[in-house]
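Structure record follows, encoded as structure tokens.
As you look at this complex, bear in mind that one protein chain is not there, while each of the others sits in place.
And then chain A:
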Amino acid sequence: MIHSALSVTVALSLLTATILSVLSLPLAAWIVFSKSSWTMLGESVLTLTLVLPPAVLGYLILEVFSPDRLPGSAMAHFLGHPLPFSFAGLLVASMIYSLPFAVSPVAQSFRQIPPRRLEMARILGAGPFTIFRKVVIPMSLSGLATGWVLGFAHTVGEFGVVMMVGGNIPGETRTLSLKAYDDLLSMQPNGARESVLLLLLFSFISLIALNFLRGKGGSPHGSEAA
């Protein structure tokens, strides 16, 4: 039992963190480097889930992806089953919920790159994509890693959204936090204790990783070799 909940949680968190890390590159690049005034709005939408109650987000996802509506029915057609109450639905919900955690460290490290470095690449003849791939990304590795760890940790710990969207199906959408809740409700404190200890372990490891990254971070942007 604990194994299936553990594997759902790990699979969900790994996938969410990895997909979000990839998505965070263009998103953060747009927020930081675009001169458009839409970035303000974009950033607000992006960070909305920071302040939105998870239950509200879960409800909205259920609404939008319900098979009665166009996005939901298109998705159901594509997947072969409705998005809510499936692992794929859980993944989409987790990605939306953890998006700001994965994107803001990346955006932060993009902002820390001194403009003269970007200009240096430009005056050596680099175009925007080359600058992004050869200068911006290599100089933001610790921010990318931080975003990945935060996305992972935040997905491991989420409760409200998985409760609303996942439907708590054992082996498919029941995560460790849901299992702990279930076990407690059904008077099985030992099972709950196992899940809680595992969650604690994940959080602790994530914090160690973050502190390690923070210690290493910053150095690539130093102003040596002036």
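The rule we apply is simple: a contact is a pair of C-beta atoms (placed from the backbone, for glycine too) under 8 Å apart; a residue touches a chain by one contact, two chains touch by 3 or more; residues count from 1.
The rule is short, and it goes like this: contacts and distances are computed from a predicted model.
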| item | value |
| --- | --- |
| Listed names "Response regulator receiver domain-containing protein", "Rod shape-determining protein RodA", "Iron-regulated membrane protein" or "Molybdenum ABC transporter, ATP-binding protein", matching UniProt entry of the absent chain | "Molybdenum ABC transporter, ATP-binding protein" |
| Among A:His77, A:Arg111 or A:Lys134, residue touching the chain not depicted | A:Lys134 |
| Residue among A:His3, A:Lys35 or A:Arg116 touching the omitted chain | A:Arg116 |
| Missing-chain contacts mapped onto chain A | 116-117, 119-130, 132-135, 138-139, 220-226 |
